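Sending over a structure as structure tokens; questions will come in a sec.
What follows is part of the complex, with its chains left where they were.
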Amino acid sequence: MTEDLRFNIGLKNLKKVDDKAGQNVIESLTGISEDIGRYIIEFAFGDIYERDVLDLKQREMITITSLLTQGDTSPQLDVHINGSLNVGLTREQIIETFIQAIPYVGFPKVLNAVTVAKKVFTDIDNNKI
Amino acid sequence: MTEDLRFNIGLKNLKKVDDKAGQNVIESLTGISEDIGRYIIEFAFGDIYERDVLDLKQREMITITSLLTQGDTSPQLDVHINGSLNVGLTREQIIETFIQAIPYVGFPKVLNAVTVAKKVFTDIDNNKI
């Protein structure tokens, strides 16, 4: 598989997960490190998201759990809470994913993730009007 | 809902997830802090695992992702990799969950989780003979 192919597959998967936010991340790297943007597309979305065994809903559930658990990831949680909705998870499933993490990480990290989710949900509702 | 009820519900859910390992954790707390064991059963397994919206397979997938991400959780990963199998996740899905975390946590934490999974799978295979 050539790198061009990996890049195109990655771009396709990134569009499925979060087209607009993904573009923002890539653009924010312009002039400082286009290569990081390229690795995100080729490796994260080209190699990993393209794999079998788990579907995109499961992959996004894993992603928001990992982001919540490591902390200091509000910008990334914003992208992937949107991504979770885009691939078909419901708001209730996203919040429930955070609740399932409480016994393993405690309340502060979960509250931080809920704060991001609340902002994402509110923005969507306001744009709908 | 009384605490007795929460405890009994928790015990029921713990048995579904990992009866033997769960018992080991509770027993290991005897004489040093039975209360922590009681909170694990009442709160983690009684309040949280009993909730709707996500099924036990999804809950275990979230749990092993959170454990992998925070690190220094080999004993807990051992319990919940077994738990993941007990509630119906396949070995392939467990490993794939770890692979999905690579772009978000890097290789070292994923390799540590795979090391625990390999031990769990090998133990199961050896006991089957």
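The first chain written gets the first letter, and so on, giving A and B; residue counts start at 1 in each chain.
What we mean here is this: contacts are C-beta pairs under 8 Å (C-beta built on N, C-alpha and C of every residue); 3 or more make two chains touch, one makes a residue touch a chain.
Here the structure is a predicted model, which means the values were calculated and not measured.
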List the number of copies present in the full complex, noting that all chains share one sequence and 2 are shown.
-> 6
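In this section, only the chains that are shown with their structure count from here on.
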For chain A and chain B, let me know how many angstrom lie between their CA-based centres, rounded off.
-> 24
What part of chain B is in contact with chain A in the complex they form?
-> 40, 43-44, 48, 51, 53-54, 58-59, 61-63, 65-70, 76, 92-93, 96-97, 99-105
